[in-house]
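Structure, as structure tokens:
A single protein chain has been removed from this complex, and every other one stays in its place.
On to chain A.
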């Protein structure tokens, strides 16, 4: 018969555990000291292997010991034959495996395993792959394992389609997994690359003669596969519209094209003997090999960015040697060479003209559509339909609203302007924590629309008043603008980029919250600055205006600075060219 079961009291247990711990600590410290002294003496023997193994099994994050272990193994490699080395390393693999069971996220163990696998004379990659899969099935976000797995896949040359099937499996079991989606995005272009034929012509209202697409498609996927991916990812965001991972993948699918690097505009002004060059991305003109050829003669010029703040800038200017183009009866031909990119742009300054330019306009480049670069409008249209369907079910889902906006932008930015604004209003309400982000994004889209409208109208006036702008962007596109109207918005500053408006003559910015005029800097043609009802409070804030030589008219009514003592005389001293001052 059984005796009654007696159980130790808590105090007894505690005491026993304490003793146990003490004992363990003693052994651990002794072994550690032994290891260190052996290493100092440069001893690489089996005993050291055993000692480090003992210590690392209880604490796999002891990097020094892993290092010591590697030293010993490398030594053993030199004295043992290949079969023995194989055996030693196989034992090493099973040892790291046991360490990973203790701590599946141990940096030391994973790194050591990678090191061993790479040195193993006859590696068994299939086994390693199985190990990774098992590990990921326990925790599909273990990034150590993802890293190691990538190495295994690379070393063993696992076919891409198998890997894609692997992501299918992981996404199937839990689609909230950035690692899997991302992995997919790297595999698809390899497995289903976009066909090399030129993009189909039905991409937009057919314009005169579309220039060669500025977009390159090295990371694009063929359309058939894309459609399958849309279906997959739609299943995910219809199932759980609050899960970000699927939406991000969707953004990737819709695609962000890479723009070709080019000189987008060359502007020349006869009176000022000045050339301005705009690039498709910010560059440092002083170091990219930029040459100016005038009528076949290379010119020695000094390139400078529009504002001293910028080392990298999309707009650069230079002055030609005095007298080179000043004769209005001569025709001059300029060429700007960007040698690093083997590209150039010509610009002719005809007889009798004081200025001239040559450029690709934003409309030609489809500049603002390239954020989503799906080839076919019909595909985008059907995507928009399904996301709208989701929005009917989930009217307050922010990912859904944002995606609708992006799709509308890609399809018809001007046509959907009102709907876009309505969706932005909803977004700011449902996601008030990010309302400033949405305001900025909306400003950006409104500026894009205004640029498009301006270019269709073929004018040099940029007018965007009363549109709730909170920020300015795309200012490099406004290089040729002579008149800008920013009144009645929520702007707080005219940033340094504003100096790219090299042709600006009139600046209207009444009724904003502008405190800072940093960007109104060396604008050679600026004559009129209207800043009624803003927040300019000190004379120092107006300092930069002094760099604009032609400034005549300045309206500062309704600004705190007008309350300053002696403001009128101070201003007269600061801005001697101003003849028409409103305070």
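By our rule, a contact is a pair of C-beta atoms (placed from the backbone, for glycine too) under 8 Å apart; a residue touches a chain by one contact, two chains touch by 3 or more; residues count from 1.
As a convention for this text, contacts and distances are computed from a predicted model.
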Original post:
Of the options "Armadillo-type protein", "tRNA (adenine(58)-N(1))-methyltransferase catalytic subunit TRMT61A", "Rab proteins geranylgeranyltransferase component A" or "F-ATPase gamma subunit", which is the UniProt protein name for the chain that has been left out of view?
Top reply: "Rab proteins geranylgeranyltransferase component A"
**OP:** Write down which of A:139, A:240 or A:295 is the residue touching the left-out chain.
**Re:** A:240
Subject >> Options A:159, A:172, A:549 or A:576, residue touching the unrepresented chain >> reply: A:172
Subject >> Among A:393, A:461 or A:513, the residue in touch with the chain that has been omitted >> reply: A:393
Subject >> Positions on chain A where the hidden chain makes contact >> reply: 1-8, 13, 16, 137, 172-175, 234-236, 238-241, 386, 389-390, 393-394
